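The full complex has more chains than appear here; those shown keep their coordinates.
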Amino acid sequence: MKRSLVQSILLYGCALLLAAFTTGPLLWLAVMSISAPTDLTEVPLRWIPSELDFSRYTSLLSLEGGNGERFLSALRNSLLTAGGATVIALLLAIPAAYAFSRRQASMVLLFAFLATIMMPPITYVLPLYSTFSSFGMLNHTVTLIIVYTAMLLPFATWLMKANIDVLPVEVEQAAFMEGAGTAYTIRQVVLPLALPAIAATAMLSFLVAWDEFFYALIFTNDLSAKTLPVAIADFSAGRVTDYGVIASVGVLATLPPAILAIAFQKFIVSGLVAGSVKG
Amino acid sequence: MLGRRQKREKWILLAPALALLALVTLIPLANTLWLSFTDTRISALPEPVHFIGLENYVYALTDPDFQDALFRTLYFTIVSVGLEGILGVAVAVLLNQEFRGRTLLRALIILPWAVPTIVNAVAWRLIYHPDYGALNSLLFQLGLISDYRSWIGDPATAMNMVILADVWKNFPLVAYVALAALQTVPGDLNKAAAIEGAGPWKRFRSITLPWIAGPLMVVMVLRTIEAFRVFDIIYVMTGGGPADSTKTASFYVYQEYFNYLRSGSGASYAVLVAGISAVLIVFYYSATKRQTAGGAA
Amino acid sequence: MNAAMPQDPILQISRLQKRYGDVNVLKDIDISMAPGEFLVLVGPSGCGKSTLLSCISGLTDISSGTICIAGKDRTNDEPADRDIAMVFQSYALFPNMSVERNIGFGLEVRKVEEAEKKRKVAEVADLLKIEHLLHRRPAELSGGQRQRVAMGRALVREPKLFLFDEPLSNLDAKLRVTMRTEIKRIHQTTGASIVYVTHDQIEAMTLASRIVVMKDGVVQQIGTPQEIYNKPVNAFVADFMGAPSMNLMTGTATREGDHLRLQIPTPEGPPLELFDYGPGPETLSAGGTAELTIGLRPEAMTDLGLRSGGIDGRSLQSADCLLDVVEPAGADTYAVIQLGGTEAVARLSADAPVTAGQRVPIAFDLSKISYFDIASGNRL
Amino acid sequence: DTTLNALFMSQAAYSEDDIKSMTAKFEEANPGVTVALEFVPYEALHDKIIAAAGAGDDGYDVVLFDVIWPAEFATRGFLQDVTDRIPADYTDKVFDGAWTTVEYDGKRYGMPWILDTKYLFYNADMLAEAGISAPPKTWAELAEQAKQIKDKGIVEFPLVWSWSQSEAMICDFTTLTAANDGAFFDEGQPAFTAGGAKDAVSFMKATLDEGLSNPSSREYFEEDVRRVFSNGEAAFALNWTYMNALANDPKESKVAGKVKVAPAPGAEGKSTASSVNGSMGLGIPANSPHADEAWAYISFLTQKDVQDNYAKLSLPIWKASYSEPKVIEGQEDLIAAAKESIAVMYPRPLVPSYTEVSDILQKNIHQVLLGQASVDEALEAAADRVKRIR
């Protein structure tokens, strides 16, 4: 069952097409970010920049001037919220997942868990808004962390459960037989075994939180709490005539998740497989 | 397999998660439900709240714009998830072949998925720009169009262009799941079919596709639920325009809340949208159930 | 069904029941085990062996009954408090810990002091000849070495009772034989009390001081390997133990003077007639006739007695049989004979000059005969 | 020490740099008070003010708000009533049009700051090339001149507008409606289905049909208009004051020096010029804990001196400013046009449900522009929908 020449050509053709389709828009974004402003308003477009212009990156990465301050504080807020929510969500999800996986907590409850995040955010946003408002908690990173944690939790629990399910139960039983308690067993036996799953879950959670826009749009209003997606939306709608600036913000905002995704590509597969393939 | 102590433990382990979810989802959900039967408005002044029964619902259900928004949302959901499914499976099949550069390509296709939705929207808005967009320029230089076109300014194409951007970002997820499922197809099955005389297409249709149908179903339903609440990409790319042709249900509710300040009425829209989501979720539940019950088969 | 009750049993299980929902997985189990005994549980897959072990360990709650270990009622105790060690089929080593920490884990949990722990681990490692592996991870060990580490972890705490759940079934055939000998040696050295689950009959026969045969959650027989093999209490045990299994033929027995006349129908003509000079079933009175199941193992239906001239008309009798199928299998040749409604297998010598369709004389060793009730299957 | 949170927009009028520089001066003059500035796109401004109203002490202390919102904000209590803080003598010194920006029901909810309307910008070179000596006085004339320019092949689409589905389009629509002597409401009932409003929409559609307006106008905001015009791709553009300076700035524009400004035209027999009230004011949200400091900041920003110093992108609210040399210098034609335009500024409806009315109009007019509905159909549909508003 060898491949014929025609088949090979077809195969490589499709592969190239796919590569172009997936990377094309990203490459273009990157090119825009380093093209001179005038290159970007030529008709028809110049695909290769006439000169390399890294000025947007310098200005975005320095605290001088409005753009840099806006971008950097949004970056800080995004890292804080996504990171904080990921950590807390995992801390809560691991015991919960253990309960679902090993203590026969009802699956119906797990699905109730899941159903909550599947509901559109507009279902929750107004009461949450009023509540946080009455506690004076709007426009705080903590508030977003709370909301994101809740948003990530079911998903993280589900992934962790699916992954704990496939761990050999005998190893835990062995620990119990040796006299260890549940907490000790989870810490010393389950967690080390589930480390790849935890990494996958953490990464997927982080990406989801990093991506969130709706709550951030409504719950934050200034530099102290605004996250990157909201900042980018502001950037792109405001008085920015240089598309290169928008493009460079986009590139910078994509870098962290893209690096994570590529670095943890194997984990995504295992995470997703355990999660969605196994159910 | 549970000891008495372990049964108690179950609740201790679950308690923190349950508490948080109750606070952040259950209580607000109930609250939204309550709001939807009132005439509450967003206001800085203390305003009287009246219970008005089903009035909001009557209004919502007779609101042709809302119906339009719902249908638009359905269109968006069905078309984008459908395309993601087809493209995802095709890509998975491609990536399951052996060829040089496969590992690299597998790594590359995860990239769009890592791009934040907002960046995705902004990037595509630039690409679709009527004057300086890459799409017009590319098609023009390739000789595929003779005049620059308005892609997201034209109601005939706007929604489809948003869908294209959404598909670009989300097909990798489907592709990854499909690929993972493909890798579990026992080699013997395809070999057996080959020996029985089945060609590649027949093998794909009769063996491969049924085998991956379960996981595929799960991820597609998951995507459906996600697509149904689409908001951010629309907010940034088109703001609902042109002529409302991309205004989706979530956007509609957002507007009712924060533009028109009618929280009671908005809540009733939200409940209706949530209701449809709930139907999808039940669908999802049965899909996963079938999936786990039937094993990979 | 009642085993002898040893004095001061190390393990005493009384009227144990285990239900999963509606399913009664273990039914009224009574087992008593003396210190130092090596008790092997066998039975078909799904009969409840692992569940029983799990109940003893405390990893599974029982539905009713009591479990006493070393004289103390442990029915409601946590696994950690029962002073039991368990060796799992999958070894269940902690993959993230070194061999040394694996073995010492139980001591670590009990906060045994460092020096003491090191000493004990070293002692056990010495016993098992795995001193040089102490710093490796389980992933860096071969199957047999893992098996040893798992045993080390069990041994180091010097618990009252050891549980083994099919510890050798993950090993290949040759290693299995080696490790079997190893376990036997350790049992002899330490005098430990062991409950051991296996589905390998050779393992059961060679290791056990007593075997417990289970079926569908019910104990069928408890006895020494010889008792189980030679005097199975019912047709199930007879059929289950031994490969190829015992031939269970339906025939009639008539008590005539000092012997029983056995008639076993054959499809081709007159029944096969044998005379059993042993005591026979008590229930059969003089002159009485009964239809019953006659059990004879393949090695009791052979051509060897013929060749050695051992036919004495009493314990060794000869009769002509029609060979239905002849399967030369190297060391032996198996011949299938239609007898008493079953395909009885006779074990002939490898070079027996027979072919299918022949009628040849077969020697029957009546000293090995068993009788079972047709309806209940119980030994008569 | 007090930190004031102030919300501004990042479009049109004063630039971020202007505002930062004014603020720096304020901070210098008021030790102990610092101001944290927040810039959002106009499109997000309304929702931000609303959303931050729930943020208690962490909300804004000073917000920039549009002329169309006081009705809504006042009835919902989002803004503090500052009537008593405004010195009485201000009333006469500031244009009436500016005052409407902050007034509702006889009370003032802030201080006007940006006195703005849409002017007609034209590329004088192109007009000259087409043999046109003077800018159009009426919209019909404008169409005619545009046709001339198009026919001569000077530029493909002579007109460019901000006709995306947004408030910007409504501003153009309002300007045209004003020119045609139309009305939005008549005694509380929608009146835009006939007369001047209808003529306005018909005109908009006609310029597209005839190829005079850049078809991409239907997805443009003000900034796009400025960019297209500055690139020399249009002969006429309707835009806010701020474009005057930027389109004549060589760093920002390829047509610097060729750009002239005039009041938006009128309609024959109905008006001589037209203009929309696009002013904006500064107010104090109800939840601000620093109302006094906030008022000090507003007072500073709106005072004549400060406004006169930053009069390039946005014109002062003070009548007297328009004769100040430092205001006039370098933008004489703008000031001349402004005097005319300010006099005829036409307000958008001052109703609490304005946002929704505007949304309805936006959608339906946009449908006309996109060729999805006829003018009559669309305006009728809009009227029906407006009547349903609760």
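Some points to look at:
A, B, C and D are the chain letters, set down in written order, and residue numbers restart from 1 in every chain.
One rule holds in what follows: contacts are C-beta pairs under 8 Å (C-beta built on N, C-alpha and C of every residue); 3 or more make two chains touch, one makes a residue touch a chain.
Since the model is a prediction, treat every value here as computed from it, not as a measurement.
This file describes a complex whose protein chains occur as A x1, B x1, C x2, D x1.
One rule holds in what follows: only the chains that are shown with their structure count from here on.
Listed here as common contacts of chain B and chain C: A.
Between chain A and chain D the centroid-to-centroid distance comes to 39 Å (mean Cα coordinates, whole Å). For the pair chain A and chain B, the distance between C-alpha centroids works out to 16 Å. We define each chain's centre as the mean of its Cα atoms; on that basis chain A and chain C are separated by 56 Å.
Residues of chain C found to touch two or more other chains are 59, 78.
The set of chain B residues that touch two or more partner chains comprises 1-2, 131, 258.
Touching chain A in their complex are the following residues of chain C: 57, 59, 78-80, 84-86, 88-90, 92-96, 105-106, 109-110, 153, 157. Within the complex formed with chain A, the residues of chain D that make contact are 5, 7, 9-12, 15-16, 20, 36, 38-41, 43-44, 48, 51-52, 54-60, 223, 226-227, 231, 252.
Across the complex, chain B meets chain A through its residues 1-2, 6-7, 9-14, 16-18, 20-21, 23-29, 31-32, 35, 91, 94, 97, 99, 101-102, 105-119, 122-127, 129, 131-132, 134, 136-137, 140-141, 148, 168, 172-173, 176-177, 179-181, 184, 194, 214-215, 218-219, 222, 225, 228-229, 231-232, 235-236, 249-250, 253-254, 257-258, 263, 266-267, 270-271, 273-274, 277-278, 280-281, 284-285, 288-289, 291-292, 296.
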